[in-house]
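Selected chains from the complex are presented in situ; the others are not included.
To keep things simple, chains are lettered A and B as they appear, and every chain counts its residues starting from 1.
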Amino acid sequence: MSTIDVCADLSYEVTAPTSFAFSIIAARTRHQVVTAEQIVVDPDVDVSLVPYGEGTHQLLRFDAAEGTLDVSYRATVSIEGDDADPAELTEVEFSRVPADVLPYLNPSRYCESDKLDRFATGLFGDVDPGHARVRAVSDWVGENVTYEAGVTDGSSGSTDVLLQRAGVCRDFAHVAISLCRALGVPARYVSGYGVGVEPQDFHGFFEAYLGDDWYLFDPTGMAAIHALARIGVGRDAADAPFATFVGGAELRSKTITVELVDDPGAEPEATSTA
Amino acid sequence: MSTIDVCADLSYEVTAPTSFAFSIIAARTRHQVVTAEQIVVDPDVDVSLVPYGEGTHQLLRFDAAEGTLDVSYRATVSIEGDDADPAELTEVEFSRVPADVLPYLNPSRYCESDKLDRFATGLFGDVDPGHARVRAVSDWVGENVTYEAGVTDGSSGSTDVLLQRAGVCRDFAHVAISLCRALGVPARYVSGYGVGVEPQDFHGFFEAYLGDDWYLFDPTGMAAIHALARIGVGRDAADAPFATFVGGAELRSKTITVELVDDPGAEPEATSTA
């Protein structure tokens, strides 16, 4: 079991009445329990926490008036992943992919897997299917994409990143997800907090559907998989930005800290926290 | 109330054991009732009907061996849409968009709304918000995109179509959906059967979230909105192709007929069948 302390402090200058939806709340799943949590919004406004996406994801929604807005989130998260022997995690043939998992085989805005059939097959078609193949995809992304801010932006999809060979965590995840889907492996985006992410920020990684569950991978290699606290899941980063708002606001500062306060010791080879 | 007879005959040459998932079954919603239905798969195989997408959509799934495969679907569908006065269908401000509707504001594979902010605002920013504005979007697409097969393909998104100014029904829908989302109006893809579609084929159209429901639009203008029988919904056409399969198969023939056997008389100005 890992225990992770997460902390996110966001400050906005709100220039017009604005409605916000934040994806910063640690998810509640069978494997991830939030043991302590504090949400402070200043000035004090009516907030609501609404289930979103696959249901384990919560949006923090509220309206704010003009002026300075501070949002502070602190949580202690206990994660007891469902560890598995990677050798037993097989790829699931199409006929047995559950209907609610099928959408994660479809191309999405930032994961244009339909364009990467030959690319994925060329690189990974000969690798034995299963957890090891997804691991090979994830490792290939880590080795072939350079972590560098400013090369990509909010409109960059996996095909852009594959050409530019640089990007940030969401770009790494998008490339890996695209390649998995192109290989017939359902894959989805996970937003969260990662211990050791450098520079520390919200993090994005992915999970692949293997055996009969979703298994975690971080293609940036920055965080150990037992050191990933999840916020939300989606088709790609379009479904889980840390903040969405309509109105007028500018982010003035963002400080994230993530600490592993209870280390499980050995890193599991494969784990599900979905 | 409309009554529509739909009929889809598909024939495949299966060249390797193949798993199929068809989206050809008429949806069951509060407003759309299937009064008669026949599904014939030849050779006889075990089929399953699985809820998909928003839950009103059913996948027909089965495995087929090598050889000729014929799939025949016939249904009689009664549609009693929830008609509304367009003047009362307002756009919903972001703070009040239900959480399960929010994903339909996000860009998707074929509806890259994030790239069309200025484009949409330039064309429709000054139009009064509400059903009339979505109607203006839908009409603009019908007037500015030419219906022509072969210009676009399965990788064409709304931005491609906006440049090529030609496409088929799914392309019309994708452009309209993108523009709606860029304007802050949740919009989603609907696959179905449309009376009068020329050449007759499966059809694609869209619905926008207005007031507190989803309202139908067909930017191709080929089918009256009371003459649209729905199959499935999704972010875009990636979520509702009439057939998906893994294995080896080739479509040999596809014959669709759609007839309005009971005409409601007056076309409603706005209707929801979700």
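As a working rule, contacts are C-beta pairs under 8 Å (C-beta built on N, C-alpha and C of every residue); 3 or more make two chains touch, one makes a residue touch a chain.
Treat the numbers as computed from the prediction; the structure is a model and nothing was measured.
Asks: Out of the whole homomeric complex, 2 chains are present here; how many copies are there altogether?
Replies: Oligomeric count for the entire complex in this file: 4 copies.
The working rule: only the chains that are shown with their structure count from here on.
Asks: Spell out the part of chain A that touches chain B in their complex, as residue ranges.
Replies: Checking each residue of chain A against chain B gives 19, 21, 50-53, 59, 61, 63, 93-95, 99, 102-103, 106-109, 111-112, 114-115, 154-155, 184, 234-235, 238-239, 245-246.
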